[in-house]
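Let me begin by presenting the structure, written as structure tokens, before commenting on it.
In this view, the complex is presented without one of its protein chains, the others remaining in place.
Letters are used for the chains, namely A, B and C, taken in the order the chains are written, and counting of residues starts over at 1 for each.
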Amino acid sequence: MSMVTPLGHGSPRDSFLPRCAEVSVRVERNDPVNEEYRLMVLRAPDAVLNCSPGQFFQLLCPVAGGDTPFLRRPMSIYGYDRAAGLLQFLYKVTGAGTRGLATLREGDMLNVLGPLGQGFSMPNEWRRLMLVARGVGLATLAPLAKEAQRLGRSLTAICSARSPELAMSVELFRDCGAEVIVVTDTDGSSAPEALRILIEDRIARDGVDAFYTCGSSRLLRLLQDIGARHGIPGEIAMEQQMACGLGMCQACVRSFREGDTIRHRRVCREGPVFPIAEALA
Amino acid sequence: MSMVTPLGHGSPRDSFLPRCAEVSVRVERNDPVNEEYRLMVLRAPDAVLNCSPGQFFQLLCPVAGGDTPFLRRPMSIYGYDRAAGLLQFLYKVTGAGTRGLATLREGDMLNVLGPLGQGFSMPNEWRRLMLVARGVGLATLAPLAKEAQRLGRSLTAICSARSPELAMSVELFRDCGAEVIVVTDTDGSSAPEALRILIEDRIARDGVDAFYTCGSSRLLRLLQDIGARHGIPGEIAMEQQMACGLGMCQACVRSFREGDTIRHRRVCREGPVFPIAEALA
Amino acid sequence: MTDLSTRIGELRLANPIMPASGTFTEDLADVFDLSILGAHVLKTFTAEPRTGNPTPRVCDLASGMMNSIGIPSKGLDHFLTRALPFWARYDVPLVVSISANSSDEFARLAEAVTVPGIAVIEANISCPNVEADGRAFAVHADSTERVVRGLRSATDLPLWVKLSPNTGEPVEVARAAESAGADALVVANTVLGLAIDVSTRKPRLGNVMGGVSGPAIKPIALRMAYQAARSTSIPVIGCGGIATLEDMLEYLIAGCAAVQVGTATFQSPTTMQRLLAELEAWMMANGIRSIAEIIGTLQEAGDGVLSVDVM
Partner (left out) sequence: MTDLSTRIGELRLANPIMPASGTFTEDLADVFDLSILGAHVLKTFTAEPRTGNPTPRVCDLASGMMNSIGIPSKGLDHFLTRALPFWARYDVPLVVSISANSSDEFARLAEAVTVPGIAVIEANISCPNVEADGRAFAVHADSTERVVRGLRSATDLPLWVKLSPNTGEPVEVARAAESAGADALVVANTVLGLAIDVSTRKPRLGNVMGGVSGPAIKPIALRMAYQAARSTSIPVIGCGGIATLEDMLEYLIAGCAAVQVGTATFQSPTTMQRLLAELEAWMMANGIRSIAEIIGTLQEAGDGVLSVDVM
């Protein structure tokens, strides 16, 4: 049931060292970045900072104001800095858990478990990278842009949003040396057909070695199709309801194409990053 | 099943006007008064300030730090001031509920339900009053001392405590013009036999028309005995586990002597104040 | 116009909100006007006087409470001469809850309370405290069938049968009550539990075991109400852990025609008053004109993500 891709996915058991930890960490900042999203900065110990882009944490959201979140909530790592001892999450306030998170103030403590899951891979032959994402997906891909810069890869980031002012992480991508293209619903440039033209154009002009994306089935289907046509591989970070986040409960399974068969894989363990070609939308 | 005493007890249903309310009130103060007790001052609306001494409130204690108190907690009214719009409780931190109360700070809100139950009576012929209590019982009797002063009765307050510095509300009783006698475990003066001598001595010297006490079965038995000997009536405020506090659930029943039979009465509704002679220790 | 009324068989209630037996007395009139309720459901009583269980009778749980009140009862005479006249002042259907130790006693008591002023008899065949180890009529289909048949022949008042979650055959029990002549089912009573004070090593309740109620049991009682609604064609009145508008809507969507509110009233005595206002506001905000547009509207499950026919 394991699958082999350049880095990480479904690695045999013995490659898993005890490498995640449950720790209570101090909130340094927890501020709105726009109407819907907040950025949380935590002072974290080294034990949980051996992260790679695409991994996530399980946050034990506080009980607050009538909300009683019970299970932990999964959140992609938005940023990590081992030297500075900092860990960042960018999140959207949607329900009981994230409402609880939003009540935290500087100095409060938050219990986090991580880092979890398999992150993105970036094999040597992937030199020209293209990232296409929307909404919270841009949070998940942010540390990937830093990694691309560190490894000297070229990166084009297509950031999709309802309107230009809601496009997130644009500055962060630019700071990582990426070329940023903002597409929006307002001017129709985020529509699949418009995106297809944009991407095909880039492939023709500069070449693309690999795609990275997140969540949305619409984007997944588009990239699967373009990838198949041009033989371009890629990876997607997926979401699913979770209980344990560690691989024990099998709550988070999704279906994947594996040759001729379809198999279930755990988003928390084999993922959350999977080959675009194998994911089922 | 109803019983008739000068004021209040077991009054027929029609004398109950809609008179208690559930309100969210602002915490003005919530400070330790000694190692074990805290004084909470609340800014309360007129709707809940038509109180009488001996009545209580049901407090919806906040969920805090892993404690999840579910049922409300009963607390005697320590003080009320309709003109100033203030309500006070004096409480001992013992378990989940009171630990939650202790976390409240100025400006926080607390949901309270009250005033509840039947308070103390003070018929005209009760001129020379004697109050005997210990620990938190002194909190319950505090507003009674004010009432005695208002009605021009003479009051002797015997305050029992482990040691002199733990005797509570002594100043408050003095301010109400009461003669205060502190008896303690340290010097043996709080022992039943010592108390008996003290009380008998007062009866002989100045006369006592009525006793008031709280909680402790040891004090109850002593006062029942002295009261029977000398024909002195009196009242006791009792405690019992509660759920509703309004008379609906029958959680809070205790047994009472009623002529030749023994009957159950609800501490929250027929009480918490009962005739000393009828209470079963 | 928002119509909050709901029908339970022949009976039309002004709204679907009523108290649960044992959590409601005239004392609540101290807090709000009881005439706003859909029905008045009284504490279970027995023909003969009873004292109930030793104290402590209640304890706190993480998300609810447990009680072993038992059924202290002042008996039939007291009920007819003292309690009944009080409730006559309200123009709200009066539901009396009765209990007994045998089918015959049950039937005799039902007959005795078939008197003017009573709109419905609710048979509490499920109280887990009374019988040994929490067993009750409502545990098995056959004992349910027998007791309900006896009740049915003893009264022509509408007969609501209150079921217990402490059964392994909830569907069979619901069907047995229906076929024996129940006009509606009340689902459910408390779940049998135990809590221990580890410092004293004593049970937290005087009666050792007791009935769990409140939010902790909501998913359990809701499941059972759904099973009953789906497997019978008589109205189901949902009960168990209802404290919020969402809780109430879950029961209605699952198929209940009305709800009973118990423990929540202890935490907040104004709960039913608030729920009524919130229900009306929610219906108006969502353009829903009648309760019938909510009852039994559960949609198909699934998020369509997982194909389960593969490995």
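We take it that a residue touches a chain if its C-beta (ideal position, glycine included) is under 8 Å from a C-beta of that chain, and two chains touch if they have at least 3 such contacts.
On a predicted model such as this, the values are computed, not experimentally measured, just so you know.
Touch with the chain omitted from the figure is made, among B:Ala84, B:Ile197, B:Ala228 or B:Ile262, by B:Ile262. For chain A, the list of residues touching the undisplayed chain reads 1, 13, 16-22, 60, 68-72, 96-97, 111, 113, 240-254, 264, 269.
One chain is missing from the display, and on chain B it is touched by residues 68, 240, 253-255, 261-264, 280.
Residues of chain C in contact with the chain left out of this view: 49, 51-56, 61-64, 66, 74, 133, 135, 139-140, 164, 166-169, 171, 191-196, 198, 200-203, 205-209, 212, 215-220, 222-223, 226-227, 246, 249-250, 253-254, 297-303, 305-306, 308-311.
Everything below uses one rule, namely that only the chains that are shown with their structure count from here on.
Ranked by how far their CA centres sit from the centre of chain C, the chains are topped by A.
When each chain is reduced to the mean of its CA atoms, the one lying nearest the mean of all protein CA atoms is C.
Once the centre of each chain is set as its mean CA position, chain B and chain C turn out to be 36 Å apart. In chain C, 63 are the positions where the chain touches two or more neighbouring chains simultaneously.
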